[in-house]
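What follows is a structure written as C-alpha cells; I'll ask about it next.
All protein chains but one are shown at their positions in the complex.
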C-alpha cells in the first residue's frame, strides 16, 4: 500500500465525494486540490466557482489565494462579488460548498469567528467570509478538517455557519434551501449526519480505529451500525496530486 | 425674425433649461434633440443617459429608438437595465429627467397609462416605462408637450407619475428625492409650479397670448405676476437643429 | 450530452402551453426567430413577460399564443402604439399585469438573485400600486419609512439571444445588455439563441464578457439573424423600416394574417426567412466593423 500524508488522505477522500457535473463553490488549499483531482478522475464536468467571482477557472499554476490571477486568465466567466453570492449561491446554482473552521460541533455547526466570548475574544478568528451563506444555501456541504478533540466540541463557542443547529428538524423549520453538511472528512475517517442531524462515524480510513475517532472527538461519538472502511488512496490519485496538482507540496506536505 | 415650427420652438426652449454639467436621463425625439442642442451651445459638458443603459452616447446618426445601436457605438459606458435605474436614477445620480404623457394635470401629475377606467380602458396608452421613477427621483423634471385642452385636464385619469400630487406639501411628505416637475414647455409658453406646486403660466412664446394659454388649459390657469416672454429661437439654434441634428426633419417637421 | 439543438427542436422540447415566457432583450437582441417558431408550433395560453412587449409579442398575441402579457411599456419603440396588444386589452380579450420599468426589472432581479422580493424607493405616484396587488410595502426597519416591493419573477422559460457562445452555452453579449443576464438566471429553463457558436478559447480569452454561464443553459441554438427586425450589435442594424411598416400592417387583421402567413407560417425557419428578405434588406442592415481595443489578462 502506498505511503501518503494526512492532507493527501483528506484531499483524496473529499474528491471521491464529488459527482460529475457538480457546481462547486471552492476555496484554495485542499478543497481546490480535491476538485481538480475529481476533474481528472471521475468528474470531468465538475465546474469550479470561486467567491472572488470566477466561474470555470483553468489555472495554469497552483492558486495561492482565493483571488489568484491564474484563476482569472482562461476562466469561462468572471462576475462581481454581489453576483457570485446572489446569482449563483443564493439563487441555488451551487451544488457543493466546502467549509472549514476552528470548531465543528455535534450537529455540524461551525465556528470560524471567535474562541471565548465574542465581545472579549480569547482568540479572534478570521470570521465568516462566505461560509455563513455557503452552509445555508449550497445543496451539499463538505468539511475537511484534522480530527482533534479541540476541533470537535459538543457545542461551538460561536455559530458562524449552520449545520443542523440543535437537530435536523430545526434546520428544516428554518427553510434553508441547502441540505446542510453531508460529510466531515477527517484524517481518521468520515462523519456523516444521522436522521437527527447528529454527526456519527460512518467510515474509517485504513489503519484507523473507532477508538482513535472517539478519543479525538469532544462528544460521545456514535458509530454507524454499517461502519465502512475507505479505500486507501490509489497510486493514480497520489500521482495526479503529487505530479500535476501540487508538485511543490505547498498544501500536501504532512504534519498539519 | 426667423420662421420656425412648433417642435423647433419646444426643443429650443427645453434646451435652454439645461445647465452645463447636467446628467440627463433622456428619451428619443425632442428631448434627445434638446440635449444635443444644449451640448452644442451653452452646456458642452452635459451627460446623456438612456434608460437602455447607455451613458455618454456619441451618436453618429439621429437615434430612432431608445435602443438605437448608434447610441452604443462610441458611448462612454453601457450597463444593464437594473443598474441604470438603480445605480443612476434611484441612487440620485440623475439631475434632469424628461417626461411626457397624454395628460398633465394642474399639479404636474402625468397620465401615460389609460384614458377611462383602468380595468376597462377607453384608450390604452403605453404605460409608465421609466417615467414613474424619473418623476420621483431625478432632481429636476421637464415636460415637453403641445398645449391642448385635452392634454391639460384638472385631474389626470390615472396618475402614472407624480408631480406635486394634490399639493407641494403632499410630495414633500412622501420624501421623494427628486424635486418634481420644474417646467412644462408647450408651444404657447412655459408653465412652472408655484409655491403650492400648482402649474401656472410663467412665460409666453413670441406672438402667443395669455388667452391662447387659458383657452387651451383644462383648469383655471393662473398667470404669474411677473410673466415673461421667451426669446425667439435664434438663427444659430435653428441652424444647429436643422443642419446638424435632424437634417431629415424626422422630429422637427411642423404640424403635430 | 450536447445541448445544441435546432431552434424548432428547442421550442418543441422546452416551451409548453401555459408557460410563462420571458423573451429577453431591451430593444437589442430580441429573439424574433424564437417568437416565430413558437407561433409556428401553435403554443397556446402563454404568459408573455417583457419590459417592452415590442413587435415580437404583438405578433405572438396576434397569432393567438397568449392569454396574458406582463409588461412595463407597451409601445412600438420609436414609432408609437403597439396595436394588437392594445386592441386585445381594450377589447377585454387579453389579461395583463403592469409595472414601471424599474418594477419589472426588479422582479427579474429578485428572481435572478433568489430573493422573494426586491425593495424600491417609493415614487408616490400610487395608481399602479393600487391596481396591481403584486405591489406591496414593507417598512424599512432602520428609518420606519415605507419601501415598495415587488415579488420575484421566475419565468418557466427565458429565451436569450447572444452574439456568441461556446458549445456549452457560455455566452458573451455586448452593446445594450438590458435584462439578458437577469432573465437567464431568473428562469427555470434557458434557451440561448446565438449569432455564432465559437470555440471555448474565444470565450476564455475574455471571461469578464461572459454574462451567462453554460451550466444554467438548457438549449443552445445557432440562429444567425435571429433578432431581425430588432438587431444584434456589431452584426446587423435594426430594421427601422419594418417597425414603421408593422405600424401599418397591424392596423387591420387581414394584413396581420397575411403577414403571419407569408413570413411566419410560410417559412420553415429563420434561414428561409432571412433569404426571403432579400439582398436589398441584407445590404441595408449591413454594418461596417468598429472593433474594441483589446485588454491584456496576462499569462499567470
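The chains carry the letters A, B and C, assigned in the order they are written, with residues numbered from 1 in each.
By definition in this document, a residue touches a chain if its C-beta (ideal position, glycine included) is under 8 Å from a C-beta of that chain, and two chains touch if they have at least 3 such contacts.
Model, not experiment: these values are computed from the prediction.
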Chain not shown: contacting residue from A:131, A:186 or A:216: A:131
Residue of A:36, A:73, A:145 or A:186 in touch with the missing chain, whole complex considered: A:73
Candidates A:119, A:211 or A:243 - the one touching the absent chain: A:119
Absent-chain contact - pick from C:51, C:149 or C:165: C:149
Contact set of chain C toward the excluded chain (per top definition): 114-121, 136-143, 145, 147, 149, 151, 163, 172, 174-175, 177, 202, 205-206, 208-209, 233-235, 237, 287-300
Touching residues on chain B - with respect to the absent chain: 23, 47, 54-56, 58, 60-61, 68-70, 72-78, 86-87, 90-93, 137, 177
Missing-partner contacts on chain A, residue numbers: 28, 51-54, 64-69, 72-74, 78-82, 85-86, 89-90, 109, 113, 118-124, 126-133, 135-137, 158-162, 165, 171, 174-177
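Just so it is clear, only the chains that are shown with their structure count from here on.
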Between B-C and A-C, the pair with more C-beta contacts: B-C
Averaged-CA centre spacing for the pair chain B and chain A, given as whole angstrom: 58
CA centroid of chain A to CA centroid of chain C, Å: 40
Between chain C and chain B, distance of the C-alpha-averaged centres to the nearest whole Å: 28
Residue list for chain C, restricted to those that touch at least two other chains: 181
Of all residues in chain A, the ones touching two or more other chains: none
